[in-house]
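Only a single protein chain was left out; the remaining protein chains are all shown in position.
Chain IDs A and B follow the sequence of writing; residue 1 opens each chain.
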Amino acid sequence: MSDRIVLQVENLHTSFFTRLGEVKVIDGVSFYVREGETLGIVGESGCGKTVTGLSIIRLLPEPAGKVVGGKILLDGSDLLKLSQKEMREYRGKKITMILQDPMTSLNPVYPIGDQIAESIRLHRNLSEGEVLKEVISTLKLLRIPAPQMRLRDYPFQLSGGMRQRVVGAIAMSCRPRLLIADEPTTALDATIQAQYIALFKEIQRETGVAIVFITHDFGVIANICHRVAVMYAGKIVETARTRELFKNPQHPYTIALMESVPRLDQKTDRLYSIQGQPPSLANLPPGCRFLPRCSDPLDFCHEREPEEKVIGDEHSVSCWRMWRTN
Amino acid sequence: MSDILLEGRDLVKHYPVTQGLLRKLVGYVRAVDGISFSVERGKTLSLVGESGAGKTTAARAVLLLEKLTSGCIFFEGQNICQFSSSQLKADYRPRVQAVQQNPWSSMNPRMRVRDIIAEPLVVNTRQSKQQVRKRVLELLDQVGLMPEHAERYPHEFSGGQRQRIAVARALALHPSLIVLDEPVSALDVSIRAQIMNLLKDLQDQHNISYLVIAHNLATVRYMSHSVAIMYLGEIVEYGEAEALFEQPLHPYTRALISASVLTVPEENDREVTQIILKGEMPSPLNPPSGCRFHTRCPCAWDICSQEVPQKKVMGTQWVRCHLYD
Partner (left out) sequence: MTDEKEIVAARPKRKGYGLSQRARLVKKLTLIIPVAILSILVLTAIFAPWIAPDSPTATNMLERKLPPAFMEGGTTEHLLGTDGLGRDILSRLIYGGRVSLSVSMLVIAITASIGTALGIVAGYLGGHLESVLMRITDVSMAFPGLLLAMLLSVGIGPGFWTVILALSILGWAVYARMVRGETLKVRELDFVLQARIIGASPLRIMVKHIFPNIINSLIVVMTLAVGLMILAEATLSYLGIGIPAPTPSWGSMVADGRNDLSMAWWISTIPGIAIGLVVLSCNFLGDWLRDKLDPRLRRL
């Protein structure tokens, strides 16, 4: 892992324009990822994590979804300033995405070799022989056994775990700088998930790719992420290095979330359950978004949304409690 | 009255596989291949395993949605394989209900909540409209919903609320056993705790037994009294939950636990030691010889591919593994 920053997201705002008006799905989100590093974005459904991924790779469903503010810098260039054509050149080559469902991520009517080759043919000027070599080398990178024989396989002939590897192969075929993975392991069995995560750690070590890993599973976070950003209702509430987040969580949501997850390594008598539901983004009251579910709010929390405070080495929290002087 | 409510003895379910125009029989998918388990009154047994292990098939058999190839289910000591269909409808079905995994498709989108919850009563009892209405309101209250929710349609609720409605429906006939198929896996993390706590409370209040199908071990540990670990149609380890999780015996159990445990990284920010199994679960069409797990087992030796291991009782658990012969 080097110190070079590959992705820098500054104050990103994404909105969806619906019958109810403008819904600010992402409301001022900032983070960065370094070469060879994995940043986890963790949160529940509706918090905006998937939309963050789609915003970065600029694949929001049009015309309803739009990035309305901020900067997305990939190796220094602002992706939001690129034309559609330029962005297409980036996609697949410099920045790729893996989705959750291996069943529908692959086209059932083409053999997997063709699907991996498609990306290579689009972005690199190679002869057919060289393309074939690249496909095989990518299959080897994903530790798919007997790659030469697998080229002609169709997706339905593969298991879920294998399919997800093929999806990974398509993503890594042009050795991108940034990989966005949106819940890639959620649909996999536990033991296959473990294999897959171990595999991606190796790939990251070999290629230095930066990964944004979107998930709701803390176990996976602990396993693969160097740093974590916790999202709630369109905002990042806490960012920290993984170990630090688990040992010293500060935001009430982070703490509550960790306490509501049952542990396997010890007996839990009673799970803490956060009362209420995530807020409706169309109808936000002023003040902190977590307020209705916070177990111990301050008076000030009603009035203004908390500002981010850096409280440690790469550890920042958006909560008024952090601002109180002792 | 014995403590054991439901017992499955040597349940087997094979699906025939045919090929070609003439439907020639070429083999069997051995989805469930001889499993035995029991659920005690007021307690929870979880069937744990990955996809293809056979746990869903076993649950469907208990719910009479699958006809067993062989083996029998005993309910309150009686062999229900010998029940006529009207006896089943009168004595078994109302006592064994279900909550399904997907809160979005387990309810008829065209029916109001009050009709959804009332349906078991309408189908099985001759209660008056008044009585039914009263019971529906009672059930809504028990699962933490409001009376006005009865008039709404399922799509107006969140996933967690829908699961509550599903639980209310399952409780309608005062069942002795509820089969829960991955009851919380489709829900958000912070909602899971709510539903699990609700289920536990209801179990305490009404002395209901649960048969839970799950793959998430942490959930299983929180909810279960006994656990059965399934692999490729067989139970490889079975026993009291706490003991099993503290001292897992079977290598597969250990691998599953290792893959699921949330270990806070110590040294580097993400170096976590794990047991990583090689390969994938083989097809139930053609299970490996001897111990079915030997193809992926980190401790397999010669005998494992030759002989099927027998049940060995160790304390409150039993395990099928040559390591313990």
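Observations
Methods note: contacts are C-beta pairs under 8 Å (C-beta built on N, C-alpha and C of every residue); 3 or more make two chains touch, one makes a residue touch a chain.
Quantities reported herein were computed from a predicted structural model and do not represent experimental measurements.
Checked against the full complex, the candidates B:3, B:138, B:156 or B:201 give a single residue touching the omitted chain, namely B:156. Of the listed positions B:97, B:163, B:260 or B:317, the one in contact with the omitted chain in the full complex is B:97.
The residue touching the chain not shown here, chosen from A:62, A:128 or A:313, is A:62. Subunit B residues in contact with the hidden partner, per the touch definition given at the top, are 63, 65, 89, 93-94, 97-98, 100-102, 104-111, 119-120, 123-124, 155-156, 158-159, 169, 173.
Here is the rule we use: only the chains that are shown with their structure count from here on.
The distance from the centre of subunit A to the centre of subunit B, with each centre set as the mean of the Cα atoms, comes to 32 Å. Those residues of subunit A whose C-beta lies close enough to touch subunit B in the complex are 38, 44-45, 159-162, 189-195, 198, 201, 216-219, 222-227, 241-243, 246-247, 256-257, 260-265, 267-268, 270-275, 277-278.
In the complex of the two chains, the subunit B residues touching subunit A come out as 50-51, 158, 160, 188-194, 196-197, 215-219, 221-222, 242, 245, 255-266, 269-270, 272, 274-277, 280-281.
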